[in-house]
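One chain of protein is taken out of this complex; the other chains stay put.
Just so it is clear, A and B label the chains in written order, and each chain counts residues from 1 on its own.
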Amino acid sequence: QSSVQVTGLADVYAGSMKMAGDASRKSVVNSGGMTTSWFGFKGTEDLGGGLKANFQLTSFIQVDNGTQGRFGGDTFFSRDANVSLSGSFGSVLLGRWMAPNFLPSVVGNPMGDSFAFSPLILHMDVPLFNASGWKATVPSDTGWSNQIAYSTPDIGGFKANLQYQFGEQAGDNGKKNVGANFFYFGGPLTLTGFYERAQISNPGQGTYLGTTKKDWMLAAAYDFKVVKPYLSYGQAKADNNPDKAKTLQVGASAPLAGGSLLASWAKTDLSFSDLDRKTFTLGYDYYLSKRTDVYAMYMNDKITNQSTGNSFGVGIRHRF
Amino acid sequence: QSSVQVTGLADVYAGSMKMAGDASRKSVVNSGGMTTSWFGFKGTEDLGGGLKANFQLTSFIQVDNGTQGRFGGDTFFSRDANVSLSGSFGSVLLGRWMAPNFLPSVVGNPMGDSFAFSPLILHMDVPLFNASGWKATVPSDTGWSNQIAYSTPDIGGFKANLQYQFGEQAGDNGKKNVGANFFYFGGPLTLTGFYERAQISNPGQGTYLGTTKKDWMLAAAYDFKVVKPYLSYGQAKADNNPDKAKTLQVGASAPLAGGSLLASWAKTDLSFSDLDRKTFTLGYDYYLSKRTDVYAMYMNDKITNQSTGNSFGVGIRHRF
Partner (left out) sequence: QSSVQVTGLADVYAGSMKMAGDASRKSVVNSGGMTTSWFGFKGTEDLGGGLKANFQLTSFIQVDNGTQGRFGGDTFFSRDANVSLSGSFGSVLLGRWMAPNFLPSVVGNPMGDSFAFSPLILHMDVPLFNASGWKATVPSDTGWSNQIAYSTPDIGGFKANLQYQFGEQAGDNGKKNVGANFFYFGGPLTLTGFYERAQISNPGQGTYLGTTKKDWMLAAAYDFKVVKPYLSYGQAKADNNPDKAKTLQVGASAPLAGGSLLASWAKTDLSFSDLDRKTFTLGYDYYLSKRTDVYAMYMNDKITNQSTGNSFGVGIRHRF
């Protein structure tokens, strides 16, 4: 009767970490070296006539210490909590789901969704709680609550999502997040991009950000087989902040000894503060099976006027 | 070896909501338009000789923003957390389970357990955090912790539950919640009712309420096929509050165009404050499959001396 898939990913690594601006180095066992660990429940029901009902309930976890959520105050199903109807028309989804920025950023760099070692993801999504005071450039998390999202069907490799988050602010019914993204997967060529205009915080129910933030990015990759180069460029700006963040990323993956050599360099220029962040990561990823890979990563991280960081980690990522 | 059922329900709707006493209207994507969303784990083991061991661990969730629990401070398995032994004698259960009030209120109105749109459920169970200061009339939540519950077997369509919640208050071993309910399902006729006497708060471990609260309700429904009318009446009173809440509900469901037309009106009179609440909901529910239905609801909500509320929502409910 019941038709639920229990699924997830456990990724944990041992490493020595020092980010730009850190006062000291730390030996760690940490979660999510390549992908933020998660577990959850998903299902699809065939309603006939090509129509399907789908649900997703997925939760971020920290496999090193057993804590639920990505950070203090994260909500339980902050990764996904939604129901959708899909068919030949595409899909209509209600609930919490990825923000428009997330999947393009993952597809647009060779380290995917590594919140520990991908230079692009680090610049966009991960604040540093050290002397550098680095802030994530994305306006409002990588997931949005209270969404209505429309996804187009796949048309010759092209797909797009239109996303609207109700602000649900008492006495101020107009505040909202809106955005869109697109993907083109045509043989060796990948093209992707997003635009967001955000006024509401995430995760959870959300509050007014006190300003309007805009963010966009375009990215491309091309698989030459011997090497797959990646290129992305984007900008982020809040109405109440003179700084515009401009992020350029170049990267590549290449087959090597049965695994993949991965390299990525990202530079974010904060235009008004006249601050630069430059992060370079070199890594190797080896698949023991379709579901399990081991990896080693080295990262160099620099911010103007801050101590330089060098980090390395060796880990295992297991899908279930 | 293992024999666990992973199961639940995801219900989410888009709507425009204004309850009696609300200062303004809100556009929302909300969870639980028809049934409070939940997920969990259940299992039954056949011990032989007609004896069975059963467990339930189920958790309320908010599918719109991914938050766990019905409200801040709800516990993880506040829907169910219990083990029971069942057989020809009935069933004995230890742990957290429905309060006596819950199932009779669900069976006794045509919108079932809709905490968003059922007039009866709203009056009994959902406080309003606005100018109206509306309080739920049930003494202590729809679920009770630390219970010993005895359930009779089904005897000719009749079934009853006797429930006792240990107060577990330090230095005051006598405080407790006690209650009972019954159900009669005889062909087209449904009869149900409950009585509760509560001194301990819920959910979680519970604290002394500072008073004793009593609550009862009787309800009936009769399925004439072309229409199924519902009627319920109940009273709630706390020893330390001069107000007695008297709640009358009349409703009906009727088949229409492959779905069900639903209507329900509830009136609660607070005897001492001389306040009335009158809520009326008209809705339509259409099943896409046994597991998935879509619905549209309109609700009008009035409390003496408060701004009137009008709400509507369109949603999808998916069982898994």
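By definition in this document, a residue touches a chain if its C-beta (ideal position, glycine included) is under 8 Å from a C-beta of that chain, and two chains touch if they have at least 3 such contacts.
Quick caveat: nothing in here was measured; it's all calculated off a predicted structure.
Of B:P104, B:G179 or B:P203, it is B:P203 that touches the chain left out of the display. The missing chain, though absent from the display, is touched by one residue of B:A170, B:V226 or B:A257; that residue is B:A170. Touching residues on chain A toward the chain that is not drawn are 5-8, 10-14, 23-31, 39, 61-68, 288-289, 291-292, 315-316, 318, 320. Chain B meets the missing chain through residues 2-4, 6, 41, 43, 45, 47-48, 51, 53, 55, 57, 75-83, 85, 94-96, 143, 145-148, 166, 168, 170-171, 173, 203-206.
Definition applied: only the chains that are shown with their structure count from here on.
Averaged Cα coordinates give chain A a centre that lies 39 Å from the centre of chain B.
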